[in-house]
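After this line comes chain A, so read on.
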Amino acid sequence: MRGARSAKWVAGAIVIALAATACGGSDDDSGDDNDSGKAGGTFRMGITEPVAIDPYNAQESEGILVTDNLFTGLYEPTSDGEVVPALATSKEVSSDGKTWTFKIKAGTKFSNGEPVNAEAFIRGWSRVAQKSAASDVAYHMAGIAGFDDVQAGKADTLSGLSAPDENTLQVKLSAPDFEFDIKTSHTVFSPVPEAAGDAKNKTYNEAPIGNGPFKMQGKWEHNKSITLVRNDDYGLTKAQLDTVQIDILNANNGVTLEYQGFESGQYDWARMPTPQLPTAKAKYEPQDEWIQQDTNGMNYLLPITDNGPMKDQKAREAVSYAIDRDAIIKGVFQGMYTKSTTILPPVFQDVYQKDLCTSCIKQDKAKAKQLASEAGLEPGSTLELAYNTGSGHEEWIQAVQQQLEDVLGVKVTATGKPFAELLEDQQKSGATGLYRYAWGADYPTPDNYLFPLLDTASINKDSSGNVTGDNRSRYSNKAFDDLVAQARASNDPAARNELYKQAEKVAMDDMALIPLWNRTQLRLANTKEFANIEMDFHENPNLAEISQK
Partner candidate 1 sequence: MSRPPLSKQDEGDGMTSLDLVPTNAGVDATAPLLEVRDLHVEFKVRDAVTKAVNGVNYSVNAGETLAVLGESGSGKSVTAQAIMGILDSPPGRIAKGEIFFQGQDILSLSEKERRKLRGSKMAMIFQDALSSLNPVLSVGFQLGEMFRSHLGMSRKDAKAKAIELMDRVKIPAAAARVNDYPHQFSGGMRQRIMIAMALALEPDLIIADEPTTALDVTVQAQVMDLLAELQREYNMGLILITHDLGVVADVADKIAVMYAGRIVEHAPVHELYKRPAHPYTRGLLDSIPRLDHKGHELYAIKGLPPNLQQIPPGCAFNPRCSRAQDICLTEVPALAPVTERDGTELVGRGSACHFWKETLHG
Partner candidate 2 sequence: MGRYVARRLGQLIVVVLGATMILFACLFVLPGDPVGQIAGSDKARDPAVIKQLHEQYGLDEPLVVQYGNYVGNLVTGDLGEDYTQGRPVTEILVPKLGNTAKLAVFAIAIDIVIGIAVGVVAAMRRYSIWDVSATFVTTLAIGVPSIVLGMIMQRFFVVELNWFPLIADGSFKSMVLPAVTLAIIDAALVAQLARSAMLEVLRADYVKTAVAKGLSRRTVLFRHVLRNSVIPVITYLGISFGTLLGGAIITETIFNWNGIGLALIQAIQQNNNPIIVGVVTISVAVFVLLNLVVDLLYAALDPRIRLA
(Lines give C-alpha, C1' and ligand atoms only; values in the text may rest on other atoms or scores of the structure.)
Protein backbone atom coordinates (compact mmCIF):
# COMPACT_ATOMS: atom_id res chain seq x y z
CA MET A 1 0.00 0.00 0.00
CA ARG A 2 1.44 3.28 -0.98
CA GLY A 3 -0.15 6.39 -0.29
CA ALA A 4 -1.17 9.48 1.34
CA ARG A 5 -4.10 11.66 0.82
CA SER A 6 -1.74 13.74 -1.12
CA ALA A 7 -3.40 16.99 -0.42
CA LYS A 8 -1.86 20.14 -1.76
CA TRP A 9 -1.05 21.09 1.76
CA VAL A 10 1.65 18.52 1.83
CA ALA A 11 3.76 20.60 -0.46
CA GLY A 12 2.09 23.84 0.41
CA ALA A 13 1.80 23.06 4.03
CA ILE A 14 2.85 26.19 5.75
CA VAL A 15 0.91 28.83 3.99
CA ILE A 16 -2.25 26.90 3.91
CA ALA A 17 -2.17 25.01 7.08
CA LEU A 18 -1.13 25.85 10.48
CA ALA A 19 -1.13 23.23 13.09
CA ALA A 20 -2.42 24.52 16.32
CA THR A 21 -2.85 23.45 19.85
CA ALA A 22 -3.77 19.84 19.47
CA CYS A 23 -6.76 20.23 21.63
CA GLY A 24 -9.55 19.78 19.13
CA GLY A 25 -11.20 22.52 21.05
CA SER A 26 -13.70 23.34 18.40
CA ASP A 27 -15.65 20.22 19.20
CA ASP A 28 -16.72 21.89 22.38
CA ASP A 29 -18.57 24.44 20.36
CA SER A 30 -20.78 21.92 18.69
CA GLY A 31 -23.44 22.43 21.34
CA ASP A 32 -23.99 25.95 20.10
CA ASP A 33 -24.34 24.84 16.55
CA ASN A 34 -27.27 22.58 17.10
CA ASP A 35 -29.80 25.28 16.45
CA SER A 36 -32.31 23.69 14.17
CA GLY A 37 -31.49 25.38 10.90
CA LYS A 38 -33.76 25.79 7.95
CA ALA A 39 -33.26 24.66 4.39
CA GLY A 40 -32.05 26.98 1.68
CA GLY A 41 -29.26 29.47 1.27
CA THR A 42 -26.08 29.71 -0.68
CA PHE A 43 -22.77 28.81 0.89
CA ARG A 44 -19.80 30.55 -0.70
CA MET A 45 -16.14 29.62 -0.47
CA GLY A 46 -12.90 29.63 -2.39
CA ILE A 47 -10.54 26.80 -3.27
CA THR A 48 -7.59 26.37 -5.59
CA GLU A 49 -7.91 24.55 -8.90
CA PRO A 50 -8.32 20.83 -8.23
CA VAL A 51 -6.54 18.19 -10.32
CA ALA A 52 -9.84 16.35 -10.82
CA ILE A 53 -13.36 16.23 -9.42
CA ASP A 54 -14.15 12.89 -11.01
CA PRO A 55 -13.58 10.17 -8.37
CA TYR A 56 -11.22 8.34 -10.72
CA ASN A 57 -8.52 10.91 -10.02
CA ALA A 58 -9.77 13.26 -7.27
CA GLN A 59 -6.81 13.39 -4.91
CA GLU A 60 -6.30 16.55 -2.93
CA SER A 61 -8.45 18.32 -0.40
CA GLU A 62 -9.97 20.59 -3.04
CA GLY A 63 -10.90 17.85 -5.50
CA ILE A 64 -12.21 15.70 -2.69
CA LEU A 65 -14.38 18.55 -1.43
CA VAL A 66 -16.33 18.39 -4.67
CA THR A 67 -16.21 14.63 -5.27
CA ASP A 68 -17.21 13.85 -1.69
CA ASN A 69 -20.35 15.93 -2.05
CA LEU A 70 -21.20 14.55 -5.49
CA PHE A 71 -20.72 10.90 -4.48
CA THR A 72 -21.50 8.70 -1.53
CA GLY A 73 -19.65 5.43 -1.07
CA LEU A 74 -19.73 2.56 1.43
CA TYR A 75 -18.10 4.31 4.37
CA GLU A 76 -17.26 7.83 5.38
CA PRO A 77 -14.46 9.16 7.56
CA THR A 78 -15.34 11.40 10.47
CA SER A 79 -13.35 14.37 11.53
CA ASP A 80 -11.98 12.56 14.58
CA GLY A 81 -10.33 9.66 12.85
CA GLU A 82 -13.19 7.14 12.74
CA VAL A 83 -15.10 5.66 9.82
CA VAL A 84 -18.87 5.31 9.78
CA PRO A 85 -21.14 3.50 7.32
CA ALA A 86 -22.72 5.46 4.48
CA LEU A 87 -24.37 3.24 1.86
CA ALA A 88 -23.01 0.06 3.49
CA THR A 89 -25.58 -1.59 5.70
CA SER A 90 -23.29 -4.42 6.77
CA LYS A 91 -19.79 -5.76 6.28
CA GLU A 92 -18.21 -9.17 6.65
CA VAL A 93 -14.60 -10.28 6.38
CA SER A 94 -13.36 -13.79 5.91
CA SER A 95 -10.99 -15.14 8.54
CA ASP A 96 -8.05 -15.07 6.13
CA GLY A 97 -8.71 -11.39 5.60
CA LYS A 98 -8.96 -11.83 1.85
CA THR A 99 -12.69 -11.71 1.15
CA TRP A 100 -15.00 -8.87 2.09
CA THR A 101 -18.75 -8.79 1.61
CA PHE A 102 -20.70 -5.53 1.82
CA LYS A 103 -24.48 -5.07 1.78
CA ILE A 104 -25.55 -1.89 0.06
CA LYS A 105 -28.61 0.20 0.91
CA ALA A 106 -31.25 -0.63 -1.65
CA GLY A 107 -33.17 1.74 -3.89
CA THR A 108 -30.92 4.77 -3.99
CA LYS A 109 -30.30 6.46 -7.32
CA PHE A 110 -27.80 8.57 -9.21
CA SER A 111 -29.07 12.02 -10.07
CA ASN A 112 -29.69 10.84 -13.65
CA GLY A 113 -31.99 8.10 -12.35
CA GLU A 114 -29.66 5.13 -12.71
CA PRO A 115 -29.71 2.79 -9.69
CA VAL A 116 -26.84 2.73 -7.18
CA ASN A 117 -26.22 -1.00 -6.87
CA ALA A 118 -23.25 -3.36 -6.55
CA GLU A 119 -22.65 -3.06 -10.29
CA ALA A 120 -22.24 0.69 -9.93
CA PHE A 121 -19.45 0.08 -7.42
CA ILE A 122 -17.75 -2.54 -9.59
CA ARG A 123 -17.98 -0.14 -12.52
CA GLY A 124 -16.53 2.76 -10.55
CA TRP A 125 -13.64 0.83 -9.01
CA SER A 126 -12.63 -0.92 -12.22
CA ARG A 127 -12.72 2.37 -14.09
CA VAL A 128 -10.07 3.79 -11.77
CA ALA A 129 -7.73 0.85 -12.24
CA GLN A 130 -7.73 0.85 -16.01
CA LYS A 131 -4.39 1.57 -17.65
CA SER A 132 -5.67 4.37 -19.84
CA ALA A 133 -6.91 6.22 -16.76
CA ALA A 134 -3.32 6.78 -15.61
CA SER A 135 -4.91 7.62 -12.28
CA ASP A 136 -2.74 8.94 -9.51
CA VAL A 137 -5.00 7.25 -6.97
CA ALA A 138 -5.34 3.88 -8.69
CA TYR A 139 -2.89 2.39 -6.19
CA HIS A 140 -5.76 2.24 -3.68
CA MET A 141 -7.16 -0.61 -5.77
CA ALA A 142 -3.85 -2.45 -5.89
CA GLY A 143 -4.93 -4.97 -3.22
CA ILE A 144 -8.00 -6.11 -5.15
CA ALA A 145 -7.56 -9.33 -7.10
CA GLY A 146 -7.16 -8.73 -10.82
CA PHE A 147 -5.64 -5.26 -10.42
CA ASP A 148 -2.48 -6.10 -12.34
CA ASP A 149 -4.46 -7.39 -15.34
CA VAL A 150 -6.57 -4.27 -15.47
CA GLN A 151 -3.51 -2.05 -15.10
CA ALA A 152 -1.78 -3.90 -17.89
CA GLY A 153 -4.78 -3.41 -20.11
CA LYS A 154 -5.57 -7.13 -20.22
CA ALA A 155 -8.97 -6.74 -18.58
CA ASP A 156 -11.49 -3.98 -18.11
CA THR A 157 -13.03 -5.16 -14.87
CA LEU A 158 -11.34 -6.06 -11.62
CA SER A 159 -11.81 -9.82 -11.38
CA GLY A 160 -11.91 -9.67 -7.58
CA LEU A 161 -15.18 -7.74 -7.62
CA SER A 162 -18.50 -9.49 -7.93
CA ALA A 163 -22.18 -8.90 -7.24
CA PRO A 164 -23.87 -12.00 -5.84
CA ASP A 165 -27.08 -10.00 -5.93
CA GLU A 166 -28.25 -6.52 -6.81
CA ASN A 167 -27.20 -5.01 -3.51
CA THR A 168 -24.32 -7.20 -2.39
CA LEU A 169 -20.72 -6.44 -3.26
CA GLN A 170 -18.09 -9.08 -2.80
CA VAL A 171 -14.42 -8.10 -2.84
CA LYS A 172 -11.59 -10.61 -3.17
CA LEU A 173 -8.15 -9.31 -2.20
CA SER A 174 -4.80 -10.60 -3.35
CA ALA A 175 -3.35 -10.28 0.17
CA PRO A 176 -4.95 -10.22 3.59
CA ASP A 177 -6.18 -6.81 4.68
CA PHE A 178 -8.29 -6.44 7.75
CA GLU A 179 -8.64 -2.69 7.26
CA PHE A 180 -10.11 -2.74 3.76
CA ASP A 181 -13.42 -1.35 5.01
CA ILE A 182 -11.61 1.70 6.31
CA LYS A 183 -9.99 2.23 2.94
CA THR A 184 -13.34 2.33 1.14
CA SER A 185 -13.99 5.63 2.86
CA HIS A 186 -11.77 7.26 0.21
CA THR A 187 -13.64 8.91 -2.65
CA VAL A 188 -11.78 6.76 -5.16
CA PHE A 189 -14.11 3.94 -4.06
CA SER A 190 -17.21 5.78 -5.27
CA PRO A 191 -19.86 4.12 -7.44
CA VAL A 192 -20.43 5.64 -10.88
CA PRO A 193 -23.40 5.40 -13.27
CA GLU A 194 -23.15 3.91 -16.74
CA ALA A 195 -23.17 7.45 -18.08
CA ALA A 196 -19.67 7.88 -16.69
CA GLY A 197 -18.03 5.93 -19.50
CA ASP A 198 -14.32 5.38 -19.10
CA ALA A 199 -11.92 7.55 -17.16
CA LYS A 200 -11.04 9.70 -20.17
CA ASN A 201 -14.64 10.76 -20.80
CA LYS A 202 -14.13 14.52 -20.76
CA THR A 203 -17.81 15.36 -20.48
CA TYR A 204 -18.10 13.31 -17.33
CA ASN A 205 -14.75 14.50 -15.93
CA GLU A 206 -15.99 18.07 -16.08
CA ALA A 207 -19.54 17.45 -14.80
CA PRO A 208 -19.70 14.14 -12.93
CA ILE A 209 -23.14 12.64 -12.32
CA GLY A 210 -23.15 11.19 -8.83
CA ASN A 211 -25.28 9.91 -5.99
CA GLY A 212 -24.20 12.39 -3.34
CA PRO A 213 -26.01 15.06 -1.35
CA PHE A 214 -25.25 17.63 -4.06
CA LYS A 215 -25.07 17.66 -7.81
CA MET A 216 -23.25 19.82 -10.34
CA GLN A 217 -24.90 22.88 -11.74
CA GLY A 218 -23.35 23.29 -15.14
CA LYS A 219 -19.84 22.10 -15.55
CA TRP A 220 -16.52 22.76 -13.94
CA GLU A 221 -15.43 26.19 -15.07
CA HIS A 222 -11.71 25.67 -14.90
CA ASN A 223 -9.86 28.21 -12.80
CA LYS A 224 -13.11 30.02 -12.28
CA SER A 225 -15.82 28.23 -10.38
CA ILE A 226 -17.77 25.13 -9.54
CA THR A 227 -21.38 25.35 -8.47
CA LEU A 228 -23.17 22.63 -6.51
CA VAL A 229 -26.90 22.44 -5.91
CA ARG A 230 -28.80 20.23 -3.50
CA ASN A 231 -29.69 16.76 -4.75
CA ASP A 232 -33.33 16.45 -3.71
CA ASP A 233 -33.37 12.76 -4.60
CA TYR A 234 -30.50 11.91 -2.27
CA GLY A 235 -30.77 8.46 -0.78
CA LEU A 236 -29.55 9.36 2.71
CA THR A 237 -30.15 12.42 4.88
CA LYS A 238 -30.73 15.28 2.50
CA ALA A 239 -28.65 18.43 2.58
CA GLN A 240 -30.17 21.74 3.65
CA LEU A 241 -28.24 24.22 1.54
CA ASP A 242 -29.69 25.14 -1.85
CA THR A 243 -26.40 26.03 -3.46
CA VAL A 244 -22.70 25.88 -2.82
CA GLN A 245 -20.75 28.46 -4.79
CA ILE A 246 -17.08 27.53 -5.05
CA ASP A 247 -14.70 30.08 -6.55
CA ILE A 248 -11.44 28.75 -7.88
CA LEU A 249 -8.60 31.00 -6.80
CA ASN A 250 -5.00 31.43 -7.77
CA ALA A 251 -2.83 29.11 -5.72
CA ASN A 252 -0.41 31.95 -5.14
CA ASN A 253 -2.62 34.16 -3.10
CA GLY A 254 -5.70 32.02 -2.69
CA VAL A 255 -5.36 32.01 1.08
CA THR A 256 -5.16 35.76 1.26
CA LEU A 257 -8.11 36.09 -1.08
CA GLU A 258 -10.18 33.69 0.98
CA TYR A 259 -9.42 35.62 4.11
CA GLN A 260 -10.11 38.97 2.54
CA GLY A 261 -13.25 37.52 1.03
CA PHE A 262 -14.45 36.39 4.43
CA GLU A 263 -13.66 39.77 5.92
CA SER A 264 -15.62 41.57 3.24
CA GLY A 265 -18.53 39.17 3.53
CA GLN A 266 -18.03 37.48 0.18
CA TYR A 267 -17.20 34.08 1.66
CA ASP A 268 -18.67 31.94 4.39
CA TRP A 269 -15.60 29.79 4.94
CA ALA A 270 -11.96 30.72 4.69
CA ARG A 271 -8.40 29.85 5.39
CA MET A 272 -6.12 32.58 6.69
CA PRO A 273 -2.60 33.62 5.84
CA THR A 274 -0.19 32.84 8.70
CA PRO A 275 0.65 36.47 9.35
CA GLN A 276 -2.98 37.38 9.88
CA LEU A 277 -3.70 34.62 12.36
CA PRO A 278 -3.29 36.58 15.59
CA THR A 279 -5.46 39.38 14.29
CA ALA A 280 -8.04 37.00 12.92
CA LYS A 281 -8.10 34.96 16.08
CA ALA A 282 -8.56 37.99 18.27
CA LYS A 283 -11.37 39.20 16.08
CA TYR A 284 -13.28 36.04 15.21
CA GLU A 285 -12.83 33.72 18.17
CA PRO A 286 -15.07 35.81 20.42
CA GLN A 287 -17.66 35.85 17.65
CA ASP A 288 -17.59 32.06 17.52
CA GLU A 289 -16.49 32.10 13.90
CA TRP A 290 -13.06 30.59 14.55
CA ILE A 291 -12.49 26.88 13.87
CA GLN A 292 -9.33 25.26 15.13
CA GLN A 293 -8.87 21.56 14.71
CA ASP A 294 -6.29 18.82 14.65
CA THR A 295 -6.09 16.97 11.41
CA ASN A 296 -4.15 14.03 10.18
CA GLY A 297 -0.92 15.55 9.04
CA MET A 298 2.68 15.74 10.23
CA ASN A 299 5.71 17.81 9.31
CA TYR A 300 9.13 16.19 9.46
CA LEU A 301 12.71 16.58 8.46
CA LEU A 302 13.50 13.59 6.32
CA PRO A 303 17.00 12.27 7.00
CA ILE A 304 18.71 10.09 4.40
CA THR A 305 19.53 7.15 6.66
CA ASP A 306 21.61 4.99 4.35
CA ASN A 307 24.22 7.48 3.34
CA GLY A 308 25.98 10.72 4.28
CA PRO A 309 26.04 12.71 7.51
CA MET A 310 22.59 11.48 8.63
CA LYS A 311 23.49 7.81 8.40
CA ASP A 312 24.23 7.62 12.11
CA GLN A 313 21.22 7.56 14.42
CA LYS A 314 23.13 9.84 16.82
CA ALA A 315 23.60 12.46 14.14
CA ARG A 316 19.85 12.46 13.56
CA GLU A 317 19.19 12.76 17.23
CA ALA A 318 21.73 15.57 17.45
CA VAL A 319 19.83 17.46 14.78
CA SER A 320 16.60 16.88 16.62
CA TYR A 321 18.08 18.17 19.87
CA ALA A 322 19.58 21.19 18.15
CA ILE A 323 16.25 22.48 16.84
CA ASP A 324 14.34 24.80 19.12
CA ARG A 325 10.84 23.94 17.97
CA ASP A 326 9.18 26.13 20.58
CA ALA A 327 11.06 29.20 19.43
CA ILE A 328 10.23 28.60 15.78
CA ILE A 329 6.58 27.96 16.55
CA LYS A 330 6.33 31.07 18.65
CA GLY A 331 8.44 33.26 16.40
CA VAL A 332 7.59 32.08 12.93
CA PHE A 333 4.18 30.49 13.34
CA GLN A 334 2.66 32.97 15.74
CA GLY A 335 2.25 30.21 18.29
CA MET A 336 -0.43 28.53 16.18
CA TYR A 337 1.39 25.21 15.76
CA THR A 338 2.17 22.57 18.31
CA LYS A 339 5.39 20.69 18.20
CA SER A 340 5.44 17.02 17.32
CA THR A 341 6.90 14.42 19.59
CA THR A 342 5.67 11.41 17.58
CA ILE A 343 5.60 10.01 14.06
CA LEU A 344 1.84 9.41 14.10
CA PRO A 345 -0.49 12.39 14.42
CA PRO A 346 -2.37 12.99 17.67
CA VAL A 347 -5.65 12.78 15.78
CA PHE A 348 -5.24 8.99 15.86
CA GLN A 349 -6.18 9.04 19.51
CA ASP A 350 -5.99 5.29 20.05
CA VAL A 351 -2.33 5.03 19.14
CA TYR A 352 -1.04 8.44 20.16
CA GLN A 353 2.09 8.20 22.38
CA LYS A 354 2.87 11.76 23.44
CA ASP A 355 6.56 12.60 23.95
CA LEU A 356 7.73 9.38 22.33
CA CYS A 357 10.50 11.44 20.75
CA THR A 358 12.55 12.63 23.74
CA SER A 359 14.87 14.77 21.62
CA CYS A 360 11.83 16.65 20.36
CA ILE A 361 10.62 17.88 23.72
CA LYS A 362 13.11 20.64 24.35
CA GLN A 363 16.18 22.04 22.65
CA ASP A 364 19.31 20.72 24.35
CA LYS A 365 22.44 22.24 22.91
CA ALA A 366 24.86 20.24 25.07
CA LYS A 367 23.30 16.91 24.18
CA ALA A 368 23.14 17.90 20.57
CA LYS A 369 26.82 18.74 20.48
CA GLN A 370 27.81 15.60 22.30
CA LEU A 371 25.76 13.33 20.05
CA ALA A 372 27.04 15.08 16.98
CA SER A 373 30.61 14.60 17.99
CA GLU A 374 29.95 10.93 18.80
CA ALA A 375 28.45 10.53 15.36
CA GLY A 376 31.37 12.25 13.69
CA LEU A 377 29.27 15.25 12.68
CA GLU A 378 32.08 17.68 13.38
CA PRO A 379 31.87 21.47 13.41
CA GLY A 380 32.80 22.80 10.02
CA SER A 381 31.35 19.89 8.12
CA THR A 382 28.58 20.51 5.64
CA LEU A 383 24.96 19.47 5.89
CA GLU A 384 22.46 19.77 3.05
CA LEU A 385 18.94 20.94 3.85
CA ALA A 386 16.70 20.94 0.79
CA TYR A 387 13.14 22.19 0.45
CA ASN A 388 10.70 23.10 -2.28
CA THR A 389 10.22 26.72 -3.15
CA GLY A 390 7.06 28.69 -3.61
CA SER A 391 5.16 27.02 -0.80
CA GLY A 392 5.98 29.26 2.12
CA HIS A 393 8.67 27.07 3.68
CA GLU A 394 11.39 29.64 3.29
CA GLU A 395 11.12 31.23 6.70
CA TRP A 396 11.11 28.27 9.01
CA ILE A 397 13.79 26.58 6.92
CA GLN A 398 15.97 29.62 7.46
CA ALA A 399 15.31 29.42 11.19
CA VAL A 400 16.20 25.71 11.34
CA GLN A 401 19.28 26.39 9.28
CA GLN A 402 20.51 29.00 11.69
CA GLN A 403 19.80 26.90 14.78
CA LEU A 404 21.71 23.94 13.36
CA GLU A 405 24.63 26.16 12.46
CA ASP A 406 24.64 27.85 15.85
CA VAL A 407 24.37 24.71 17.92
CA LEU A 408 26.36 22.18 15.92
CA GLY A 409 28.81 24.54 14.26
CA VAL A 410 28.15 22.84 10.95
CA LYS A 411 27.65 24.65 7.68
CA VAL A 412 24.07 24.12 6.57
CA THR A 413 23.37 24.72 2.89
CA ALA A 414 19.67 25.34 2.54
CA THR A 415 18.67 24.84 -1.07
CA GLY A 416 15.28 25.70 -2.43
CA LYS A 417 14.27 23.86 -5.57
CA PRO A 418 11.19 23.42 -7.65
CA PHE A 419 9.37 20.36 -6.47
CA ALA A 420 10.16 18.04 -9.36
CA GLU A 421 13.82 18.65 -8.83
CA LEU A 422 13.60 18.17 -5.09
CA LEU A 423 11.79 14.90 -5.61
CA GLU A 424 14.37 13.67 -8.08
CA ASP A 425 17.10 14.59 -5.61
CA GLN A 426 15.43 12.64 -2.83
CA GLN A 427 14.99 9.62 -5.03
CA LYS A 428 18.51 9.56 -6.40
CA SER A 429 20.88 7.01 -5.08
CA GLY A 430 23.57 8.97 -3.33
CA ALA A 431 21.20 11.56 -1.86
CA THR A 432 22.38 12.80 1.53
CA GLY A 433 21.42 15.16 4.31
CA LEU A 434 18.00 16.47 5.23
CA TYR A 435 14.84 17.23 3.29
CA ARG A 436 11.65 18.94 4.19
CA TYR A 437 8.84 16.40 4.32
CA ALA A 438 5.21 16.19 5.25
CA TRP A 439 2.63 13.45 5.24
CA GLY A 440 -1.09 12.95 5.58
CA ALA A 441 -3.05 9.72 5.53
CA ASP A 442 -5.60 8.75 2.90
CA TYR A 443 -7.78 7.10 5.48
CA PRO A 444 -7.71 7.05 9.24
CA THR A 445 -5.31 4.23 10.06
CA PRO A 446 -1.73 4.26 11.46
CA ASP A 447 -0.77 1.82 8.75
CA ASN A 448 -1.11 4.59 6.23
CA TYR A 449 1.82 6.37 7.89
CA LEU A 450 4.05 3.58 9.03
CA PHE A 451 4.01 1.30 6.01
CA PRO A 452 4.55 3.76 3.13
CA LEU A 453 6.97 5.98 5.03
CA LEU A 454 9.13 3.50 6.87
CA ASP A 455 8.68 -0.10 5.72
CA THR A 456 11.58 -1.63 3.83
CA ALA A 457 9.14 -2.68 1.10
CA SER A 458 8.32 0.95 0.45
CA ILE A 459 11.89 1.87 -0.55
CA ASN A 460 11.38 -0.02 -3.78
CA LYS A 461 14.62 0.82 -5.57
CA ASP A 462 14.68 0.58 -9.33
CA SER A 463 17.50 -0.88 -11.41
CA SER A 464 19.67 2.22 -11.12
CA GLY A 465 19.27 2.37 -7.36
CA ASN A 466 16.78 5.22 -7.28
CA VAL A 467 14.04 5.06 -4.72
CA THR A 468 10.59 4.87 -6.28
CA GLY A 469 8.56 4.35 -3.13
CA ASP A 470 7.61 6.87 -0.50
CA ASN A 471 10.19 5.64 2.02
CA ARG A 472 12.76 8.08 0.82
CA SER A 473 14.63 8.14 4.13
CA ARG A 474 15.55 4.57 3.16
CA TYR A 475 14.83 3.44 6.69
CA SER A 476 15.11 -0.29 6.94
CA ASN A 477 14.76 -2.25 10.18
CA LYS A 478 13.60 -5.81 10.27
CA ALA A 479 12.08 -5.48 13.73
CA PHE A 480 9.94 -2.63 12.49
CA ASP A 481 8.94 -4.47 9.34
CA ASP A 482 7.93 -7.52 11.38
CA LEU A 483 5.76 -5.52 13.75
CA VAL A 484 3.94 -3.84 10.87
CA ALA A 485 3.43 -7.20 9.18
CA GLN A 486 1.97 -8.66 12.37
CA ALA A 487 -0.36 -5.73 12.78
CA ARG A 488 -1.62 -6.07 9.26
CA ALA A 489 -2.37 -9.74 9.84
CA SER A 490 -4.44 -9.07 12.93
CA ASN A 491 -8.21 -8.91 12.76
CA ASP A 492 -8.49 -7.40 16.22
CA PRO A 493 -8.40 -3.61 16.12
CA ALA A 494 -7.06 -3.28 19.66
CA ALA A 495 -4.23 -5.74 19.14
CA ARG A 496 -3.48 -4.13 15.84
CA ASN A 497 -3.14 -0.72 17.41
CA GLU A 498 -0.82 -2.09 20.07
CA LEU A 499 1.49 -3.51 17.40
CA TYR A 500 1.47 -0.22 15.52
CA LYS A 501 2.46 1.58 18.70
CA GLN A 502 5.40 -0.76 19.15
CA ALA A 503 6.45 -0.28 15.55
CA GLU A 504 6.29 3.48 15.92
CA LYS A 505 8.54 3.29 19.00
CA VAL A 506 11.15 1.26 17.11
CA ALA A 507 11.24 3.80 14.30
CA MET A 508 11.28 6.70 16.73
CA ASP A 509 14.19 5.27 18.69
CA ASP A 510 16.05 5.00 15.40
CA MET A 511 15.10 8.60 14.58
CA ALA A 512 13.92 7.38 11.19
CA LEU A 513 12.13 10.68 10.76
CA ILE A 514 12.71 13.91 12.70
CA PRO A 515 9.30 15.22 13.82
CA LEU A 516 8.84 18.97 13.73
CA TRP A 517 5.26 20.02 14.33
CA ASN A 518 1.72 18.77 13.96
CA ARG A 519 -0.82 19.90 11.49
CA THR A 520 -3.70 21.80 12.92
CA GLN A 521 -6.13 23.55 10.70
CA LEU A 522 -7.65 26.92 11.29
CA ARG A 523 -10.72 28.20 9.52
CA LEU A 524 -13.17 31.00 9.67
CA ALA A 525 -16.81 30.01 9.31
CA ASN A 526 -19.85 32.21 8.98
CA THR A 527 -21.74 30.99 12.01
CA LYS A 528 -23.93 34.07 11.99
CA GLU A 529 -25.87 32.87 8.96
CA PHE A 530 -25.23 29.13 9.04
CA ALA A 531 -25.66 26.44 11.65
CA ASN A 532 -23.79 23.16 12.19
CA ILE A 533 -20.60 24.20 10.42
CA GLU A 534 -17.71 21.86 11.10
CA MET A 535 -14.47 20.83 9.48
CA ASP A 536 -14.48 17.32 8.07
CA PHE A 537 -11.70 14.74 7.73
CA HIS A 538 -10.58 16.34 4.48
CA GLU A 539 -10.35 19.76 6.13
CA ASN A 540 -13.40 20.94 4.22
CA PRO A 541 -16.70 22.28 5.52
CA ASN A 542 -19.35 19.58 6.12
CA LEU A 543 -21.57 20.94 3.38
CA ALA A 544 -24.15 18.16 3.62
CA GLU A 545 -24.99 19.05 7.22
CA ILE A 546 -24.82 22.84 7.17
CA SER A 547 -28.10 24.72 7.36
CA GLN A 548 -29.25 28.29 7.26
CA LYS A 549 -29.99 29.98 10.53
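How were these candidates chosen? In short, all candidates are chains of the complex that A comes from, given by their letters.
As a working rule, contacts are C-beta pairs under 8 Å (C-beta built on N, C-alpha and C of every residue); 3 or more make two chains touch, one makes a residue touch a chain; residues count from 1.
In this text the structure is predicted, and so the values were computed from the model without any measurement.
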item: Touching chain, any copy counted, for chain A within the complex - options 1 or 2; value: 2
item: Complex contacts: residues of chain A adjacent to candidate 2; value: 2-4, 6-8, 10-12, 46, 49, 51-52, 59-60, 131, 134-136, 138-139, 151, 222-224, 247, 249-254, 257, 260-261, 263-264, 266, 390-391, 417-425, 427, 437-439, 462, 468-470, 472
